[in-house]
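A single protein chain has been omitted; all remaining protein chains appear in their positions.
For clarity, chains are labelled A, B and C in written order, and residue numbers in each chain start from 1.
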Amino acid sequence: MPGTADVALLRSMLRIRRFEEKCAELYSAGSIRGFLHLYIGEEAVAAGVMPNLEPDDAVVATYREHGHALARGLPMRAVMAEMFGRVDGCSHGRGGSMHLFDIGRRFFGGNAIVAAGIPTAVGLALADRMAGRTGRVTACFFGDGAVAEGAFHEAANLAALWQLPVLFCCENNYYAMGTALRRYESQTDLCLKAASYEIAAWPVDGMDVLAVRDAARHAVAAVRGGSGPVFLELRTYRYRAHSMYDPDRYRDRSEIEKWKERDPIPALSARLQEHGGLDPAGERALQDEVAAEIEDAVAFAEASPLEPVDDLERWVYSEAGTR
Amino acid sequence: MPGTADVALLRSMLRIRRFEEKCAELYSAGSIRGFLHLYIGEEAVAAGVMPNLEPDDAVVATYREHGHALARGLPMRAVMAEMFGRVDGCSHGRGGSMHLFDIGRRFFGGNAIVAAGIPTAVGLALADRMAGRTGRVTACFFGDGAVAEGAFHEAANLAALWQLPVLFCCENNYYAMGTALRRYESQTDLCLKAASYEIAAWPVDGMDVLAVRDAARHAVAAVRGGSGPVFLELRTYRYRAHSMYDPDRYRDRSEIEKWKERDPIPALSARLQEHGGLDPAGERALQDEVAAEIEDAVAFAEASPLEPVDDLERWVYSEAGTR
Amino acid sequence: MTTLREPLSTTASAASGDGDTTTYREAVGEAIREAMLADDRVFLMGEDVGAYGGAHGVSKGLLEEFGEERVRDTPLSENGFVGAGVGAALGGMRPIVEIMTVNFSLLALDQILNTAATVLHMSGGQAAVPLVIRMTTGGGRQLAAQHSHSLEGWYAHIPGLRVIAPATVGDARWMLGPALADPDPVVIFEHGMLYNASGTVGTGPVDISTAAVRRRGDDVTIAAYGGTVALAMQAADELAADGVQADVVDLRVLRPLDSATVADSVRRTHRLVVVDEGWRSGSLAAEVATRVHEDVFYELDAPVRRVCSAEVPLPYPRHLEQAALPSVARVVAACRALTGHG
Partner (left out) sequence: MTTLREPLSTTASAASGDGDTTTYREAVGEAIREAMLADDRVFLMGEDVGAYGGAHGVSKGLLEEFGEERVRDTPLSENGFVGAGVGAALGGMRPIVEIMTVNFSLLALDQILNTAATVLHMSGGQAAVPLVIRMTTGGGRQLAAQHSHSLEGWYAHIPGLRVIAPATVGDARWMLGPALADPDPVVIFEHGMLYNASGTVGTGPVDISTAAVRRRGDDVTIAAYGGTVALAMQAADELAADGVQADVVDLRVLRPLDSATVADSVRRTHRLVVVDEGWRSGSLAAEVATRVHEDVFYELDAPVRRVCSAEVPLPYPRHLEQAALPSVARVVAACRALTGHG
């Protein structure tokens, strides 16, 4: 039986999708620059995992992290202002799309070196353990491509060796930029990598937000219980190009279309309508609400000032008295 | 039935052991300096694997590679002169104990960064494949500790992905310096790491030189046949301290003594004597022959000159006309 | 995008009749293609060099032309595939390894310093590594703090490497051949802002041991490399409008660094500005300045000036990024301060 929690999942996915569609538009218009990596198609992953986390838990993500930031509860205004590089951005405008941070919400970025956030996550979990903050979880999101990096392996071993409360969320969208998983991994069952460290690991249909939510619920409970890390392989797909620079020549359109048939947003919407959790008017209201939020965020970002050039060298070192 | 091949194995192990015992002596005397990592206890591994390789095959080893160099056929004189840092050393005296090279014999060192030789081995195998030199094998030796390094994982994936002719010889002596395997690997069955790349992997009793020889024979045949890499976990033990700097405080003497009971040299000797492959006189002759070879090598090294200081900056770049 | 003008003079090709115009991107691609056609041992390996066409579009079409064996897409494993390149070079191949950007090259630095650059020496001259590593460098595209480094100076510190930084379309086209012919490892830096630049291809090969004087003038020397050569040329134009004539030296070969060409210029101009996109402290510009002070101290009218990046990880917003990077205005100001035309 779908309930309000499920409507919240739909809202969460819609917010991400519409936000990013707007970002793509704003990129073309020149308001957003640099790298822009869209999560469109993969929304069910962040939307499904995040509700299982508590405010005290921590999240580490990659350069493809708008969805995670929004699902984690960063205000859309602050995220959009960051995309614009404005002072009201969640990273004060310094980071842009790839470096969304909100330490208050324990959202530790936004790391654009593939796999480099994974050791950070292990360290955050280690800090929780050493400080006696039991029951806390650090969720770390990364792509299939990251599994080929040595950093993943070193970090996985540490987490398992020390039985740290890390939830590894591997977003397997089957491509690392333009290179297909089967062209860069000798063994494409990514759960086996985790298993070789004695980490419990299971695959999840990342196009089904309810499946993600349920799998993550179990995984988070296990991690929270102190039995060590868990690895989820969330099988999903990126509809858009890798970044705005990507000519997307390496895959068939038909492959994209096939995945789109399993789009998590209409699927959940249909399910909700079928089971009476949402009627067409409710859905329209939701769409309108999201559209309004985005419009408001854009207006906020546009109104937010640029940082004065004189402040260029701020934040290379902590300002006196920060701690 | 033991045959001359088995006597050769005994000779090979004895040469390594006596050579290293002499090196330890010479270290105390100050003729050898820097790091000295002894292989004593592990001789069955190099001695058992190496006879399966052909001259065109390649070998990559670590800083603990005297045994591999000798078993590969580098003249003991050249190896000893290298320990002394003399011009007649196999690396012209520049490398010392940790950097034994003999490119003519396709012995590619002597890499003292843990795990760093593994990608080199993968590249050598790749060169063989791309140049159409089918049937060649590159054997790469490394320790259990190296498996924790990202470099191992990246290289293993490449070798398996590209089905390259690499024989991974993991010398599991259960310690990385002073840290026991179970204290640094969450899953101590190292074959599982290889398996997670779809690399055939099996454990071998590294204290039984015949077992090593036989396992390596099968493994080399498989690799030579072109079916991709194989991983051998050779279970062995280092009797001496990690290096001459190591106070060896991290393990019980009794553990060492237990492993010594399985020492491969007396074991093979006894076996040979039992089955008539070698009589006490033959064994004495072998010992004398080895002792004489070592004496000769030391004399050679002592007589070899030091390189002139004016040549200091040689070999930073290739000398004109080298290729 | 700044378009580089024709070099006024290069120490290379006898400035031939080939007036074809192309982009820097195409020039690099064509250089790779030519090398692969000429020598079976040459192959290209790196992340997304094949099906994607190269993160910067350099190798577009090469996979189709040469196939997967010779245009080899790799996993995200910088240390692993650079190391495999070292091994392949030891095994007799002539690999061109592309590291997508210098930012990721840190992951491979162990293989580059401790093996590629060192193995010849520690083997007593036996194990030469004829490896070419190409990587994109630099900022200016709002890619923020982790994707905008300019670490050429670090590589130029490593004995055993040759380090080059083609700044013109011609050098991009013609330096690869000699780099592949070099028996030792060569690192090539391609500034990300240059790929769209167009210019004439000229003829090659271009020598990879000397700096190139790109413009002649007697009042002040501007030494630059890679992405900052265009700034130096523009600054020279602005200065010329005021009657100040600048010599522009494109360092081009960062190791072994040809400081003699700079010193020669300073003997005429008595003033030097070094432009370097690296962070100021510990920059390659410091080495250039130090050598000039060492070699022609008594020729200098004033201390060498450096125009470098501010000591801050590059910020995302354009106005801050631009303020952090060397600019034409800062180069002009430094020259004016030296020539008393401030």
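Operating definition for what follows: a contact is a pair of C-beta atoms (placed from the backbone, for glycine too) under 8 Å apart; a residue touches a chain by one contact, two chains touch by 3 or more.
As the structure is a prediction and not an experimental result, all values here were calculated from the model.
Touching the chain that is not shown, out of B:Gly95, B:Gly206 or B:Pro229: B:Gly95 (per the contact rule at the top). Remark: the omitted chain is touched by one listed residue; of C:Tyr24, C:Phe81, C:Tyr225 or C:Trp279 this is C:Trp279.
One of B:Ala112, B:Val230 or B:Ala301 touches the chain omitted from the figure, and that residue is B:Ala112.
Screening A:Ala47, A:Leu124 or A:Leu286 against the full complex identifies A:Leu124 as the residue touching the chain left out.
Remark: the omitted chain is touched by one listed residue; of A:Arg94, A:Arg183, A:Arg213 or A:Arg240 this is A:Arg94.
One chain is missing from the display, and on subunit A it is touched by residues 58, 60, 89-95, 99, 101-103, 108-111, 113, 116, 118-128, 130-131, 150-151, 153-155, 157-158, 161, 314-319, 322-323. Contacts to the hidden chain, counted on subunit B, fall at residues 33-35, 85-86, 93-96, 98-99, 111-115, 145-146, 148-151, 176-180, 183-185, 245-247, 249-250, 306-307, 309, 312-313, 316. Seen across the whole complex, the unshown chain contacts subunit C at 79, 103-104, 106-107, 109-110, 113-114, 117-118, 121-122, 144-146, 149, 153-154, 156-160, 255-257, 278-279, 281-287, 289-290, 293-294, 297, 302-306, 311-313, 315.
The working rule: only the chains that are shown with their structure count from here on.
Chain geometry summary: the mean Cα position of subunit A and that of subunit B are 46 Å apart. Subunit A and subunit C have Cα centroids separated by 36 Å.
Each of the following residues of subunit B touches two or more other chains: 150-151, 153-154, 157, 161. Across the assembly, subunit C contributes 74-75, 77, 79-80 as residues in contact with two or more other chains.
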